[in-house]
Structure formats: C-alpha cells, structure tokens
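There's a structure below that I have some questions on.
Our next item is chain A:
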Amino acid sequence: MNIAKKRRARAIVVALAAGSLALTGCSSGSKNTSEGSNTDADAAKQQAVIPLGDAAASQGPAVEVPGAKPGGTIRVYQRDNFDHLDPAQIYVSDEGLLATLYTRQLTTYKTDKNGKKVLVGDLATDSGTVSDGGKTWKFTLKDGIKFEDGKPITSADIRHSIERMYAKFITDGPTYVQQWLSGGGTEYRKALPDGPYKGKHLPDSTLETPDDKTVVFHFKDPQPDAPFALAMAAYGVVQKSKDTKEKYDAAPQATGPYKIESFKPGKSMKLVKNENWDAKTDPFRHQYVDGFDITFNHQASDSTKRLMADHGEAKTALSFTNAVDPLQTREVLQDADASKRVVKGYQPYVWQMNMNMDRIKDKKIRDAITYAMPNKQILGLNGGSYGGEVAGGLMAPTLAGYEKGYDPYGKLKKPNGDPEKAKKLLKEAGKTNMKIVYAYANTEANQKVSVVVEDALTKAGFDVQKKEVDSASWYAQMGKVKNGFDLYMTGWGQDWPSASTVIPPSYDGTQIADGASNYSHINDEHVNSEIKRISRITDIKESTKEWQKLHHYIVEKVNPAAPVYYTKQLQIYGSKIGGAEYSDTINYIDPTRLYVKK
Partner candidate 1 sequence: MSDETTTLEKSVPQPRDSAPGEPLLEVKGLTKHFPIFGGFPIKRKVGAVKAVDGLDLAVHAGESFGLVGESGCGKSTTGRLITRLQEPTDGRILYRGKDITHANRKQLMPVRSEIQMIFQDPYSSLNPRQTVGTIIGGPMEINGINPPGGREKRIRELLETVGLNPEHYNRFPHEFSGGQRQRIGVARALALEPKLIVADEPVSALDVSIQAQVVNLLQKVKREMGIAFLFIAHDLAVVRHFSERVAVMYLGKIVEVGDRDSIYNRPRHPYTHALLSAVPEASVEEIEGEGRERIRLAGDVPSPVNPPSGCRFRTRCWKAQDKCATEEPPLVQIGGNRDGHLTACHFPEDPTTVRDEAVILDPALASLETSHTDD
Partner candidate 2 sequence: MTTLTQTEGTPAPTGADPFLSVRDLYVRFSTEDGIVKAVDGLSFDLERGKTLGIVGESGSGKSVTNLSVLGLHNPQSTEIRGEIVLDGQELTGAPEKTLEGLRGNKMAMIFQDPLTALSPYYTVGRQIAEPFIKHTGVSRREGRLRAIEMLTKVGIPQPKLRVDDYPHQFSGGMRQRAMIAMALICNPSLLIADEPTTALDVTVQAQILDLLKDLQQEFGSAIIFITHDLGVIANMADDILVMYGGRAIERGSVKEILTTPQHPYTWGLLSSMPRLSSDIDVPLHPIPGTPPSLLNPPSGCPFHPRCAFTDKVDGNRCSGERPALPAGRSAACHLTAEQKQSIFIESIQPRLG
Partner candidate 3 sequence: MLQFFLRRTLGAAVILILISAFTFFLFFSIPQDPALLACGKNCTPDSLKIIHENLGLDKPVPVQYLEFMRGIVMGRDFAVGPCPAPCFGYSFANNQPIFDTILDRFPTTVSLTVGGAAVFLTLGLGAGMLAAWKRGSLIDKSFSSASLVLSSMQIYFLGPVVLGALVYSTNLMDSPKYTAFTENPAAWFVGLLIPWMVMATIFTANYTRMSRSTLIEQLQEEHVRTAKAKGMSGKTVFFRYAWRGSLIPIVTIFGMDLGSLFGGAMITEQTFSLAGIGRLAVDSVIKTDLPMIMGVMLFTATMILFFNVIVDAAYAFIDPRVRLS
C-alpha cells in the first residue's frame, strides 16, 4: 500500500476532514477508549514477519466466519470513485480493497486459526518455490480456478497479465515485478515496448510457462519478497481474450467471489456474485452476501451520520474506506448503540516532517527540529488518538520489524516537543535565530498544523518563514529536487509489510530525482550501500533484522525526517452487518468476511 497515489488527491482531503481541535486530549475520560490495548495487540501481530504458507494453508475454503449466513445485499458509501478497475493500474487502498472482491492473484494473505497472518497461494497452490539463490520463483496453479465467463485460468493468462504491464498505457500500478524481471526505472519497458499485444513475449529466460499450470519467474537479482509483491492487487490475473487494453479499466473480468454488474464512474457500482468462483479454491474469501450496492460522493461526515443514525438501508451498510468523521468521533463513541458498531486499527502510513538535507546540512539543527516538533498537537489536529498515535521512529506499526517504544528523540515522553533541548542544540550549532522555510499545504488542517509547528520552532529559536502551497500540487512541488523549502510534511505507506517497500524508496540517495519519493534528499553512503546489501538477503527474518538496524542508523545517525505520527482508522458499520473485522493486511474492514444479519 502506498500513499503516493493518494497523495495528490486524497491524503490532503483526509487531512482536511480531520481539521478539528475537538478531539485533542478529550477522549481520555470517555468509557470506550481502550484504544491502547487492542491496537497494540494488532501492532504486535504485525511487527512479526509474516510467514510463507504451504500448500495445505493455501487450500480453500476459508475458515467460516462464526454466525455468518448467506444472502442480502450490502450498501456501501464511498467518498471517491474507483478510478481504476484494471488490476494492473491499481495502487491505492480504496481500489486495492475493492479488488479483493473481484480479482485474484498468485498469492494472498490469510489469517490462520490462531489469528496469525500467513502469506498463502491464491491462484497458486502455495506461496511459491524459490531456487537459484532467490532469483527463480516457481508457482503452480490450482485446479478449478476460473474466470467470470467460466474459462479456466491458465499459466498463459498469468503470463499475459504480467506482460501487459509493460505496455505504455499501464502507468499507474506498481512496477516491482516488471523491474525485477527486466530492469529498473522505466528500463523494463524496453523489453516489451508494446506489451503482449503485437505478438511478442518475454523470453523464457525471464518468464517461463512450461505448461498450463506452471509459471516461472527468472529475476535478475534475488527477490525474497516476490510472493509478497505478487500478492498486490496489481498482479491480479487478466484473461488474454477479454483484454480490452485501456477499456479494461472500466470493465474487468472477475475471478474473485464477486463480479461487477454495473459501474457508473463517480456515481455507483453494483457487485453481484460470480458464479464461477469456487470457494474450494480460495483460502481467504467468502461469498456470503448476494452483492454490494456502492455509491460514491459520500463525505466522511455523510457516511458517518447515515451509519450512526442506522435507519433503513443504512442498517445493512458500511463504508469500505471512509473513516468516522473526526468531528463526529466523540459523538459516535459516546453513543451506546453506535459505539458497538465500530472497529479500529492501524493504517500503514507514517507522517514525517522532512528536513531538506540539501539545505539543512548540520545534523544538530535537524535534531533540534526533531526535538522541537510538537507531535501530539499535530496529531490532535488530525483526529487525535483516533486518527493515529505519536511516532517515535519512521517505521509504521504495520511493518515487520516495527519496535514498540522505539523513541530515540523522546517523542513519546515529551509528545509536545522539547524546546529547551532544541534551543540548546541550535545554540551548539551556532545557528540561533536560523531562518527556516517551512512549507505546508493550504488545507484547513494543515494550516492549523502550520501554526503549532511555527510556534514550536519559534520557541526553539528558529526564525520560521511559512510558505503555503496549493494542496492539489503539494507532492508535485515537494517532489522537485530544488523545491526551495527546508521543512515539509509527507506521508508514506508500505506496499507490503516489509521495510523494503519503505526504506529504499524514501531514503536511497541514488534515487534522488524530480518526482521521486526521497523527499528529504538523504544521500548517505552507508545507507545507500546497506540498502543494496539488505535487498539481496534472501532470508526474510534476516533481512527484517537488517532493515531494523538500518532504520536505527537512519533515524539516529542521519535523521533526515522528524517522525510525527502513525495513522489509525476508526470505522463504523450498520447494525445488521455481521463479520466486520479490521484487517491488518487490507488496513480496513475486510469486505470478504461480511454478511447480513437476519
């Protein structure tokens, strides 16, 4: 998952909606505020490395949801349109979540009987067989897996699905597998410039399909994360004969338990049962409800009000991705009825205050800023304890290798900042009254944040120059190498629970370029070489440990960005919805478990 797509249109809007001070510190007295224990437990589950499941674990059907009954239709209130339905174009949480209902990949996550997360085979019989020092991954397809039209899914379809991602019209999705197969950057596109559409294919030395059931990936380098990458919605299977290229984006073939019956962009979508989905082949999905009736344009305030009121159709409704409106959070939690109908959990994002290392070269100054940062106040302006929690480091609680309590700058102890210490450091650096250019997006919440940040930095002895930037082009402007700012807040989330999807894109000094996500422009020899080294470690447990170490080095020795807060999500659902459970891989309520209570 990644915030990068969200960043232009969405993250900003999230922040906008969360623009109230009402929740700051107010929730402590209310009865339903046990957020501590249960999310800690969730995080604890997540910080462990997810094991790769075997063939047995990969078999369907999924473990029944207690009390679940088939039938009924669920109403879904969504804020934003699903811009992409073509799996290859999917990189956002909203669409990723939807994809779990209609598309299947080689691998997927499931939760075992003990509540542990496991990566298992989805279309594949298991999570893959590795050889050649981690360079070759072999997957065998299950029997009885079919497309919406009843045609069996074959290895040729998998090949087609991968090859079409080389075509020019696929621009929005992730590029991990393509790059691993054919080269980094946009280099990989040269291997198959027109995709599979003009009769050309990747050579067997890259992608091999020896028979109808077998797919072999030959990566250029060892790729221990390959099963994780292939679990992304983007690597969902596309039937060659039904591939309509660009048009596929609006009308994809289903392989999952539901198919798209109708879709009016920006307005509504209807999902109905896919009769050609066989529960026996699926280790994770269910098909309890008859369908989903989705409408868009529901702001968080609207969906929250409807679900809280719980009248009529709202009883069997929820929102896949809308959080409880921060302004109504307290109301929801204090309502005896509504408070029973909420779930909460971590989102995979970390908000960090980037310090432009091209401009602020002295670490003492960066440390001073980090100490000065009023994390709790900033969080307060973004939903308070239901919008997230104060971050001590740069790895999210949902990431393997997250360490609870890691807090080298004392942000947990002094969540409102330590101006004295900051002042002292600044003095040591000989830069008292240093001019610092602080950029923020022109949304209501960010404008409020800018005030507390300015205040805190001023107290610490900085001369803050505020620069307001249009929220729509926020990431585009921050992404410029010569952006002209010292300080700016960005958010980043993992693509799968591995630091390999966080640390390299954010802190690899060789990747600094316009539009790239190394926003603080950190370019540290040690970090660069460690990223290269750890990326090749095939043992995930080993690499997780190494990432952890590198994370410590980055935070403590380089400090390119002050950690601000980890994001959390509170969701509410109608009273007749059963099976609502927060999923720590989807990072929302798991839609496949839902049923309608009779």
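A quick word on the picks: all candidates are chains of the complex that A comes from, given by their letters.
By our rule, a residue touches a chain if its C-beta (ideal position, glycine included) is under 8 Å from a C-beta of that chain, and two chains touch if they have at least 3 such contacts; residues count from 1.
Keep in mind it's a predicted model, so treat the numbers as computed, not measured.
Candidate 3 is the one that touches chain A in this complex, out of the options 1, 2 or 3. Interface residues of chain A, counted against candidate 3 in their complex, comprise 2, 4-5, 8-9, 13, 77, 80-84, 89, 91, 168-169, 171-175, 185-186, 189, 245-247, 249-250, 264-268, 295-299, 302, 305-306, 308-309, 311-314, 470, 472-473, 475-476, 479, 495, 505, 513-517.
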